[in-house]
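This report concerns only the one structure given below.
Other chains of the complex are left out, but the ones given are in their true place.
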Amino acid sequence: MSGASFASDNHAGVHPDVMAAIVEANVGPAPAYGEDPWTARAEGLLRREFGADAGVFIVFNGTGANVVGLQAMMRPFEAVVCASTAHINVDECGAPERFLGSKLIDVATPDGKLTPDLVEQAVWGVGDQHHVQARVVSITQSTEMGTVYTVEEIRVLADLAHGLGMLLHLDGARIANAAVSLGVGLGELAREGDVDVLSFGATKNGALAAEAVVVLRSELAVSAPYVRKQSMQLASKMRYASAQFVALLEDGLWRRNAAHANAMATRLAAGVREEPGVRLGLPVQANGLFPMLDPDVTARIQERYPFYVWDEGTGQVRWMTSWATSVEDVDGFVAHVREVTAAGPSSAPTMAE
Amino acid sequence: MSGASFASDNHAGVHPDVMAAIVEANVGPAPAYGEDPWTARAEGLLRREFGADAGVFIVFNGTGANVVGLQAMMRPFEAVVCASTAHINVDECGAPERFLGSKLIDVATPDGKLTPDLVEQAVWGVGDQHHVQARVVSITQSTEMGTVYTVEEIRVLADLAHGLGMLLHLDGARIANAAVSLGVGLGELAREGDVDVLSFGATKNGALAAEAVVVLRSELAVSAPYVRKQSMQLASKMRYASAQFVALLEDGLWRRNAAHANAMATRLAAGVREEPGVRLGLPVQANGLFPMLDPDVTARIQERYPFYVWDEGTGQVRWMTSWATSVEDVDGFVAHVREVTAAGPSSAPTMAE
């Protein structure tokens, strides 16, 4: 593939500073499974962000982080309340059901965000042995629809959850984008939101393959090392994953990468907002746009730029930006979109394309 | 950590050529989840080794490779026959039982190797609904005890398994060391051994984090993509894992790395064989030694070099070499061992150490 991609922020490569850190870690032998100095440093940096008593567990990928974190929070007869659009619900090939043994109670939302009302409606049958017992509210920050919860919104959900004897899980595959969007730190977001366990995504933020389970309620961390290993998410040469976190966290690269990605999304939104045939719909709060397009417009843009149709029924598509998206990439894409939409409805039959 | 380590072949770093391939893959965007050109190349190279119709599925780590491969072979009421010392039995924190839902029928062996007799004794209750149904024989090549099955030995086990309506799985975390030891190719080992599914380990061979499930019986490959994803073993930025395979497979680096590791083990064995207090025991056929030592000898060697005690009861320890072990490392270690053993039994009480 040549040229820019707006298909996914994991189509981007590895940030040069992250790659440099990986290369620098490649000196001589080091103990495996996290007993190395890079992991000690990475864990220290994660604790600097999230709190000195946070449990931090580095894993391979986002599905792994979610499933390990949720396992630490619940037993199989307990259930997770999540948005229908949640990654755990639609993009993990059923890994949560398979490895938690638990039901996901998914809730339709207009914008990917749970609300207290939606959660309350989903929690029923409490104490009824015939019904799964809702135990975890899982939110995604930023959401799979490009929206961002405020810290206050998270806090309200956490208070609701805790009041119901439940816990709050946060899938932070794009937590960096959300934190930047809100102008808060990672730990501020997590602690003021009173999150119990979160997945901290580094891969989309510029890493090669590195995510972390962050456990903010210390009693939940006790079993996490075993859960991680049993869940096949413990790297032998962990120093290389840890080095990625060091590079991102040591001097704020995570923030610069996320800020750039968000800025590119904003620039893209500004560039296409006025175009006929592009209905932006949801606010652009992080690094993704979810516009509605006519199918033939979609098809003609895809001739040059790959991206995903998010909902075939409505014509909604997804455009993602990343740390690697350049101003030129955005401007080129905007120009192409304008060209396509200016041409008006295709005169050729859609099928021919 | 400075200095050489004989504790594990995953204490070694990443081979420079593998690291170079990772860095080279870091150019611009690329489709995720294996739709990139590096993955196409890696899969092509794996098929060049294992056969054009082999199913190849790149995963993160060895536990993942074993559990994904075994899932493709069996249902939960079926069982795996393996050696008691098998990695799947003792070093994966119960991941096989957890994710297969299956029993492992483990068999004591003198040298980490299953034999037809041992397998036959373990297979009983066939057709009895009260008893798990033995479905897979799983062997490790080279074994966790540093021994190597001949291709003929593998073939005999495969024939036995197939005759019983079972399948043969090979945990090849160190398959490169075994192939070099036997003087055969990877595919020759697998195909002439009539293996059904194997885990091909690249990490210990010089990679950063890359393993592959190789499915040699094509009907078993159909579900593997879903099993891999659901098992949290599908990398988003897969090009970097694939680049590691490209580096190892394209011009035989895998063989050179394994040959070097094996040679270092042989050199180490030669260096300590005559020492009083070092009983080598098992033949050194790959890249590991499992000598018996007195506890105080062990303790004094460990003062300078870290390694694992394999069996506290017998005093057996494990010394591993890798692609990164140098002649100087070996000679320094041998000199230290000689010094320790020449000193005779410690005059100080063992407890004091």
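Order as written gives the chain letters A and B; numbering starts at 1 within each chain.
Convention: a residue touches a chain if its C-beta (ideal position, glycine included) is under 8 Å from a C-beta of that chain, and two chains touch if they have at least 3 such contacts.
Computed from a predicted model, the values in this text were never measured in an experiment.
The complex in this file is a homo-oligomer whose displayed part has 2 chains and whose full count of copies is 4.
We adopt the following convention: only the chains that are shown with their structure count from here on.
A straight line joining the Cα centres of chain A and chain B is 34 Å long. Chain A meets chain B in the complex at residues 1-5, 7-8, 10-14, 16, 19, 22-23, 25-32, 36-37, 60-64, 67, 92-95, 98-99, 203-204, 208-209, 226, 229-237, 240-241, 306, 324.
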